[in-house]
Structures are given as structure tokens and as C-alpha cells.
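My structure is below; once you've seen it, I'll send some questions.
The complex is shown incomplete by one protein chain, all other protein chains being positioned as in the whole.
Chain IDs A, B and C follow the sequence of writing; residue 1 opens each chain.
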Amino acid sequence: MKNTVLKVEDLHVSFKTQTGKITAVRGVNFELKKGETLAIVGESGSGKSVTAKSIMRLLPKSTTEITKGDILYDDKSLLKLSNKQITDIRGSEISMVFQDPMTSLNPTMKVGKQIMEGLQRHQSMSKAQARERALEMLKLVGIPKAEMRLDNYPHQFSGGMRQRVVIALALACNPKVLIADEPTTALDVTIQAQILDLMKDLQKKTDTAIILITHDLGVVANMADRVAVMYGGKIVEQGTLDEIFYNPQHPYTLGLLQSMPKMNEDRSQPLLPIAGSPPNLATLGEGCAFAARCPHAMKVCHTYTPRDTVVGNDHHTAACWLQDPRASKTETEEVLVVN
Amino acid sequence: MGRKIRIQALMILMAFVLILSGCNFNSSESSSEGSGDKEGDTKSAGQVLNISATADIPTLDSTKAHDGVAFTVLNNVNEGLYRQDENHQPIEALVTEHTENEDQTVHTFKLRESKWSNGDPVTAQDFEYAWKRVMKDASPYNFMFVTASIKNAEAIMNGEKDAAELGVKAVDEQTLEVTLESANPLLQSLLTFPTFLPQNQKFVEEQGDQYALEAENILFNGPFKLVEWTHDQGWKYEKNADYWDAEAVKLDTINAYVVKDPATGVNLYETNKVDRIDLSSESVDQFKNDPNFDTILEPSMIFLRFNHTHPVLGNKNIRQAINMAIDKESLTDVILKDGSTALNGVVPKGFFQSPEGKDYRELNGDFNTGTVEEAQKLWEAGLKETGASDVAVSINISDSEDHKKVAEYLQAQLEDNLPGFKLEIKAVPFAQRLEIEKAIDYDLSLSSWGPDYSDPMTYLDMWVKGGSANRMDYHNPKLDELVTQARTETDLSKRYEMLLNIEKILLEEDAAIVPLYQDGTSILMREKIKDLIVHPTGASHSYKWASIEE
Amino acid sequence: MKRYFVQRIGYMLITLFIIVTATFFLMQLLPGTPFTNPEKLTAQQLTVLNAKYGLDQPVAIQYIRYLGNLVQGDLGYSFQHEGRTVSSMISTRIGPSAFIGLQALVIGAILGLVLGIISALKHNSIFDYGSVALAVIGMSIPSFVFAALLQYYVGVKLEWLPVALWEGYSSTLLPSIALSVTVTATVARFIRSEMLEVLGQDYVITARAKGMKENQVIVKHVVRNALIPVVTMLGPLAVSIMTGTLVIEKIFSVPGLGEQFTLSILVLDYSVIMGITIFYSALFIFVVFVVDIIYGFLDPRINYKGESA
Partner (left out) sequence: MKEFDAKLPVHRDIQTQNDYIPDDIPSDLFVKAPLDQKKSEEISTPSMSFWQEAFQRLTKNKGAMISLVLLLLLIVMALIGPSMNEFTYREQNLAHSNMPPKVAGLEWMGFDGIDANGVNQYAERDVATNYWFGTDEFGRDLWTRVWKGTQISLFIALVAAALDLVIGVIYGGISSFYGGRVDNVMQRIIEVLMGIPNLIVIILFILVLEPGIRSIILAMIITGWVGMARVVRGQVLQLKGQEFVLASRTLGASNGRLIWKHLMPNVMGPVIVTVMFTIPTAIFFEAFLSFIGLGLQAPLASLGVLIEDGYKSMRYFPYKLIYPALVISIIMICFNLLADGLRDALDPKMKK
């Protein structure tokens, strides 16, 4: 059995705003094992990125607060580390790739320098060594004429190439965990595939664990070992790729799957979008966050928050009242039948 | 090249520019630069006077100089035939002996031996050269030669004769012969004027058009030498050891600082940077009880011109009414506060005495004084005569502080006291005001007039028809005739009588202008300064006899 | 790039030409003679003077002559200061102005940077509000009011610094400080908003995610990127300093160009007004040009085609 590198326990994160406190992440639990890829899926605003940034402790202290829970990396709590200790871990143990390669590189610094910075910081390399390694990384992520490109500025690269640079930057110090926050959303479809292949490829070489944050189930299908579905700041369903895709237990997961076109199925089957819009975290009261949009919602769903329930084997869990034995069988079956 | 290096290079460049421009500092102040004690040292080491000047010297070329600042400097660094003494009377300077012919038209001056600062002797030729130069270049003050009645001066000015024919001749090195058109009792007094100073021909020609534009481009033969002159900042005099009367000179150094803003002047005085400043009326209240405060009455007069062709202002009653409607005493005592005094005549008081020793003003008394009620009666009468019901006119003023204030005051006085009178103020730069006056393109104009020489005539002959200073279409043949007669009258008492009558015609008969006040200056001067002489005409200051008493 | 420069310089020359022409003909509209002592000037003297300054020629000829001389760097003679050329007056006067101007720029830039950076880093703190308030006040209070107060309290009351005049380095301080207030305020405001913007940029998070220490992130990534646009402020700042010198130099008796300009305006010394106007305009145009070049030099995204990638 693979050992766990990262464990998130009952994470709660809230934001201070002018109108009050808003809890964006409300009890997230998951584990990440060495070398595996965990995809966190959900609509925008579901708390995916906040969770990711909490792990890196990149949320601005002045406006955010981790109110509860813990994040364990190699069994150490990341939340209890001093600023210095966490900066030591950032980039060397855990790195991150961001959504928009257009803005995630400093426009006035040569890309080589940007890669070297991290190396010099964490691996106390000399300038020459760092440059050597940066060059190696650029080659590794498939940037042609890498020697020349080291001294280019970000605006001289195309979007895809920039994302390769960002990945090179993230992987330069051989981190154990890579958090990729929608790494392909801003890219052309053709480039997306290349980047994903690159990441898979590199993962094999480096044995890095990846947290892939995305709203694109296609990307998930392509990359993930396990999947966590987030809604309204909570993980509503979690399981292996197959469990989630072929045996979804939460109506939201189901909705997501139904709204995704499938290549190999009957084209005549209509896509079923999820009605309504994502919840407003500020006004979210008791009950299941999805209840307002859930076609199977019961009275209980509006009043009490459902617990994580293990469904089927192993670690496949779902937080839904339909899993409760008291829920009428017909309701539960209805969900399953549709799939 | 790394970006960092480039930024550094940029910074260095900037610092360099800063240092470079720093080199432009006033080098002349090297002596007084730095600590205050050092200054104190120099003060106790010798007689040092620190004064302020209101402007830079435009030029020190005596033939071209035309402003008070330059005249003062010239008066203290050069020596002519005569200079004004403590009582503003002409005393012999370079002249040791003055002889004249019977009809007082040919004057011979014997010169004492003296030296220019380059070692050359000062000769009679230097005078001849300088005087002819004034005429040749049609210099600003060439009319002084006409006033002095020097032969052919008027013809040269009118382009009828050549400058070489001016009535001045160097008989030998030490003898100067001056020929006049007619006898002139004022000759000696006029010769104290800086335009009559000598110039060393060789030196002037060497310097070409740079002559007298810097301290090193001019020669001195007076009580002081100008050792430094930093444009727009100041200049420094030092005692001239080669001056013929060097023993009389007590000061060793005079530092003059250009201070254009009177408020700044006060600050400099209070911080002991300068020992003498002119005060603006705003500061008078603050210092009027200070022992160092003083006011100086000057011979210049401020008055209202009228456009005599104006349908309403052309009326004498109206003009008289305006004169009486103005409370001149309040103007000088409350608004100006600088020692100015109300004036009810053209010739200022305290400067011009009759041959019998009586002041002109005393002899002629006040004109057109009266109460507001009288003014209003005259006003009504005037309006009836002109058929006007209300009068909306504008007053043309130059935009100096004092004139603006006076105009504001006049506006309120006239509009309040004369029913139906509307006065609009039009402030323009000085030169523009003159232009408007010369074109007689105004209704009322606030003007000033200062004397060119020490005689009432300087205020009286300006009103003749076509005179360049008339500027208001005023004409009275009687006045013109009297002026002509007075010019040639040699009997001084008779002449003075004529002069008194001219003013009567102008004011009693015609009420042609409204005299407002006689200008005064308020100053702050430390008590330790003694014998700094301020002259009412010509060059305004003499430092020759001044001293510091600690 | 070469083409860009040629084009830019072309525009600069056209602008300058228009300014020269407009100034020249505006001056023709000014009433009054520019000569000193006009009170007692006779007709004959006027003719002599007019001939000397070429004012007896038709305006068109005067204009062409002026342009011709201008090309050779000759701005003519002052009417008020006989025998002194306008160019020599400008060259002796520019030193003090440049010195206090640059010093004010340096003081203002440093203070402004410090205030702006700290207030952005301590966003929404008391310090931030304080420096924003300071900046607004600095921008709002007219410089001459401030200068008068400085002169009185620091110069007269406390006697810490010379009240006025131009003697040695210490006398440059008060005018520079008075001038630097607007600069400080403008720079601080600008820097603060730039910093806040940069702080919100993704690449700052990238830098943090790389594990860079916070001060490295601030210095290398935030401040540097926030500083680059500050260069674009040099143009407006140059103008505000130029404007400031017009009154500040008068108050402190600094023998600078601004003082000469206001003086010449009051006595209608055409040639000097024109000369200084042209000089100021040329300087301004040049500063804007230099700023553009420096900006391109600092920001790799600019290529001299006027577009950013």
C-alpha cells in the first residue's frame, strides 16, 4: 500500500468581508498518496482553489482564516509551521501550477531567472548550477532551443509554452506534491492535451503526487486515479475514478456526469445541465448546499447537513441523505436507475 | 548588461546631473558661505553693510543706465564732476576749479588727478568721450543733456546735428570745457546725474558689447569697487583704496542682495541677513513701533490723468468733484502707511524752494480741496452741463501692488460718494499702461511722475501741448506760453513766480489732473548704520560717508 | 526601432515648430513696448531701438528671422537687460532651477516610494490611511501656501535653514522641500495603487509558491514591477515642478528660470518670455520622449512600435 503524503482533515476556511464572515471551505477531508493523482472537481466557487491555496498557505492572512481542521504533510501539520518553515516547503516539497500561464509569470523577469530563483532558494545552488538545472528543466518540459529561451521574457512565449515553463518551474526542485489548479483551462484544446500528457509523463519520471483541480471531467478521466467532487465548500463524493464515473452516489456528481458529452455513447441522448446556479456562500444556511438544485431533495435536505457515508467498498464516500436508510428506496433507486 | 546594472547606471547618471547642476552655485558667496560665526568674524573685522536691492542691475554702462538700481551702483563706484552731498547739494568731486564766462554759457572745469581701477588716469577726454557716446547712441537719458542746456544736444537728439558737435571739449588732460545754449542755474546739480560720468575710451572699446555687463568688464574711479556681481543674486562692493577721497570712506564691504519679494525681505532682515530693507505697506503695522523703522518722503507724485476728450470727464466740474470726493489722507495713512502724504498740487512738498527759501507747496497752497458735499454739488453741476445721468468709466492702472490698492480704494470712494459713478479697474503691466496712456486710449489713468532734476519745472513742463508726458489731450495756451517764458527767464524770483502760476493754471483754472499723494518709502534699517544718504533725485543712495557703529 | 525614433523626433519637431509659431504670433498681440524706461523714451530713441531689435521689419520677416536664429540656437536679446542674450540668461538661470527641481524630484521620489510601498504593504492599516491622507493633503494644498509656511516656521522662527537667497547648499533645501511635497504625494499615491495591483497579480502568488521569502517576493517581484510605471510619471512631474518653480523661486529669491519667467511676464520682455516658453516646451517634449525610451528600456514588453505584447 502506498503511503500517504498529504492529509487534509476537516478543513474549514473563512473569509472576512465587509458584510461579515463567509465560510468558503466547510469541512474538507481527503488523503493524497505518493505518486497518485487526485482530481478535485467542482463548479467555480465550490472551494477547490481555496483548499489548494490553504495547503500552500497562500491565502492572504489579513482576510482569510483557517478556522478549523488540519493539513498534514508527512504527518507534520502545515498549519503549525512558522513562516520560514512553510516557505522552505513551498516550491521544494509542495509546488503549484496555476490556471493562467499568461499572468502567472513575472513579465519583467527572464524565464530562466524565474526558474533559477526557486533552485537557488531551496537547493542552495550556485548561479551556474541553477542555470544548468533550469536549462535541463526547460528541455524536460519540451521547450525547443531551451538555451536561447532561458534569456527570454514571458511575453516572448506562447500560452502553451508558458505553461510548460510554469510546470518546469514547479517541478524544478522535485517536489513530492504538485498542486495543479486548473492548469489547462486557459489553453487551446490541442495544447491542453499536450500539457496533460507532459504532466503524466513527468509524474512517471518523478513519482510526484498530483492534486489536479479542475471543472473539466474530461481532464479528470484522462489523468486522475481518484476523484473528489466538491460542492458548496464540501467534498460531496469521493472515490476512485471508476467509482465516481460508473457508480456515482451523489445527485450532484450525477448531474456533472450527465452534463458532460460522451464520445462513445448515443449522440441522441440530450445533455442534461444542472438547473439553477451555484450557491451563494454568504447566504447558505443549514441543510445540504445542493438541496436547492437537487431534483431529489427531501425535506431533511433543507434542514440538516448530510454526513459522509461510505458507499460500496473501500473509500468511496458520499454525503447525501439519500444514503440514509430512512430515505425512501424509490428515491435512491431513481438516482441509480438513471445512470 | 544586467538590468540591475542598467538601473544603477541610471541612478548614477541622475546623481551626476545633480552634482553638475550644483556647480552652478553662487561662487561669489564663497566668503560668507557656511557658518554664521564666520560671517560674524568678517563683520567685526571690518565695516560691512548688508543691503537689499529690488532688482538686478540691467547694465552698468553709465551712458545706457536707466534705472534706480544701476544709478545707485554707478554713484558709488564712479566719480563724476560733482556728486550730491549729505544735503543733496552738488559738491565738487573730480572738479577742483570751476570757471565760467560772462553769460554763463562756457564753463571750464579743472580736474583733479585720479585713477581708474586699471591704473589709467581719469582725464577730461574720458568725459568728452562718454558724453558724446550718450548722444551718439541716443541713450535713454540723453534728454538730460537738453535739460542741462548743453550746446547742440537738442539738435543732435532731433537728428539735425552729429553727436560730435556736442558742446563738450577736452582742452587738455585735466581741463574740460562745456558750452551751453544758455545759462543754466541748475548745471552743477544736473552734473551729479550718473549719465554725466566719464568713461575710459580704450577700455570701453576693448570690451565691445560686453562692456559693463559683468563686474570685470567695467572700470571704477569712485569710493567703492564692484568686486563681484552675480546676476539676479547680488553684488559686492569693496572700498576703493585708489579713490581720491579714500579717507572719507569708512565702509570696507557692502553686500547687496537682490530680493524681489518684500515679504522675503522682512524674513531676511529678521534673520540678520540684511541690515536695511524697504517695507511694503503690509508689513508696516508689524514694525511701525520698531526703533529701526523709518519713512522717507520722496519727491514723486501719484495722480489721476483724465482723457480730456471724454464727454463727461472733459468737464472741469466733474474733475473737481472727483478730486474732492477722494479722502486722500485716509488713503495714505490707512491704506499705504508707508510715509506717503496726501498731495493737493503737482509739485511735491519739501524739495523745491524758492530763491527766498520758501517751499513751493507752502507758497502755492492746496488746490481743489473740499468736502464730499461740495464734491456732490460739483458733480451734479457737471452732470447737468454734460447732460449725462450716470458715468461708467474705467481706470487704467499698472499692476503694481500699491497701484492696485489705490485703485481699489478710489473705486470705493468714488462710487460711494458720487451718485451714478461706476469705475472699472483695468490693471495691466507698467509698459502697457504707458502705451495706453500715450495712445490716450483710456478714461482715467493712475499715473506717477518722478523728477529728473531738482527743479519744479520737471513737474510743470510736461503739460504743454504735444509734450511727450502730456498724454491726455490737455491743452491750455496760457500754460504753454508760461512754460516757454520760464525756460529762458534768468531772474530766479520772476522765474519762480512763473512756475507757481503754471501750477495754478493747471489745477485752479483747469483742474486738469487729480493729484493724489506724494510717495513715501518705509524702511527698516538697523540703528548701527549711520550716514547712509538717500537722495530724492538722481542716484538714490550714497554710501560714501556711511559707517557702522557697533 | 530606428523608424520609431525618426518618427518620434519628427513629431517632436512639428510640435516645437507649432509652439514657436503660436508663441511668436501671440507675442505680436501683446500691447506695450518691451523696452525699459518707456516713460521717457523719445520717438527717435524708439526708432533706434526698433531698428536694433529688428522690430521695424514686417512681422513675416521678423518671424522668418526668428526661426532662422532659433535653428542656430539664438533666441535673441532681452529687451530689459540690454546686451544680454536670452540664451545666456536661460543658461545662467537653469542651473538653480534644475538643481532644486531635481533635488525635489529625488526627495519626493524617495519619500513617495517609501510612503507608497509601505502603505500598500500595510493595506487598510492605520499607516495606510495616514499616508493616503498625507498624500491627498500634499496634492491639495497649493505649493505656495506650503512654501510660505515653511519659510516662516523653519526659516524665520526656528532659523534652521536659510530663509531665502542662493548661497550654498543649505539654501537649496527649503525650496526643494516645498517643491517636493506635490511630488511626494503624487508618487506615493501612484506607487500605492501600482503596488496594490501588482500584489494581486498571479505571478506574485507564483513567486510565493516557489517558496521565495516574503521580502524577496516584495523586492524582486512586487516593487520592481510596481516601479516601472512610475517612470511614466516623470512627464507630469516635470510639469508640476516647472509650475512650482514659478512661485517657489519667487518666494525664496532663487535666481532660477521660473523666477525670470514670472518677472519677464510682468515687464513684458517678449524675447525672454518667448525664449523661456520655447525652452520649457522643448524640455517637456524631451522629457516625455526620454520617459518613453526609459520605459521601453525597463519594461521588456515594450517594443518600439508603440504596442505592448
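We adopt the following convention: a residue touches a chain if its C-beta (ideal position, glycine included) is under 8 Å from a C-beta of that chain, and two chains touch if they have at least 3 such contacts.
Quantities reported herein were computed from a predicted structural model and do not represent experimental measurements.
Engineer: Have a look at A:67, A:126 or A:259 and name the one touching the chain we're not showing.
Structural biologist: With A:67, A:126 or A:259 as choices, the missing chain is touched by A:67.
Engineer: Thinking of the whole complex, not just what is shown, which of B:113, B:282 or B:527 touches the missing chain?
Structural biologist: Going through B:113, B:282 or B:527 one by one, B:282 is the residue touching the chain not shown.
Engineer: Check the options A:150, A:187 or A:294 and report the residue that touches the missing chain.
Structural biologist: Answer from the full complex: A:294 touches the omitted chain.
Engineer: Which residue among C:173, C:239 or C:290 touches the omitted chain?
Structural biologist: C:239
Engineer: Across the whole complex, list the residues on chain A that are touched by the chain not included here.
Structural biologist: So the residues of chain A touching the missing chain come out as 12, 15, 17-23, 26-27, 67-68, 275-277, 280, 282-286, 291-305, 307, 321, 324, 326-328, 331.
Engineer: Can you name the residues of chain B that touch the chain not displayed here?
Structural biologist: Interface residues of chain B facing the absent chain: 262-263, 266, 280-283, 285-286, 327, 330, 334-335, 399, 401, 404-405, 407-409, 411-413, 416, 424-428.
Engineer: Could you pull out which residues of chain C are in touch with the chain that's been left out?
Structural biologist: Chain C touches the chain not shown through residues 11-12, 14-16, 18-19, 23, 26, 29-30, 136-137, 139-142, 144-145, 148, 152, 190, 193-194, 197, 239, 242-243, 246-247, 250, 262, 265-266, 268, 273, 277, 280-281, 284-285, 288.
The criterion applied here is as follows: only the chains that are shown with their structure count from here on.
Engineer: Centroid of chain A to centroid of chain C, CA atoms only: how many Å?
Structural biologist: Whole-Å distance between the two chain centres: 53.
Engineer: Nearest whole angstrom, what separates the Cα centre of chain A from the Cα centre of chain B?
Structural biologist: 89
Engineer: Between chain B and chain C, tell me the centre distance in angstrom, where each centre is the average of that chain's C-alpha atoms.
Structural biologist: 37
Engineer: So which bits of chain B are touching at least two other chains?
Structural biologist: Not one residue of chain B touches more than one other chain, so the list is empty.
Engineer: Can you list the chain A residues touching chain C in their complex?
Structural biologist: Checking each residue of chain A against chain C gives 56, 58, 62, 83-84, 87-92, 95-96, 98-100, 103-109, 114, 117-118, 121-122, 153, 155-156, 166, 169-170.
Engineer: Can you list the residues on chain B that touch chain C in the complex?
Structural biologist: Answer in residue numbers: 3, 6-7, 10, 14, 17-18, 21-26, 29, 32-34, 56, 58-59, 61, 64, 66-67, 137-143, 157-159, 209-210, 213, 230-234, 257-261, 263-264, 267-268, 270-271, 273, 399, 428-436, 452, 468-469.
Engineer: In the complex formed with chain A, which residues of chain C make contact?
Structural biologist: 123-124, 201-203, 205-214, 216, 220-221, 224-225, 228, 298-301, 308-309
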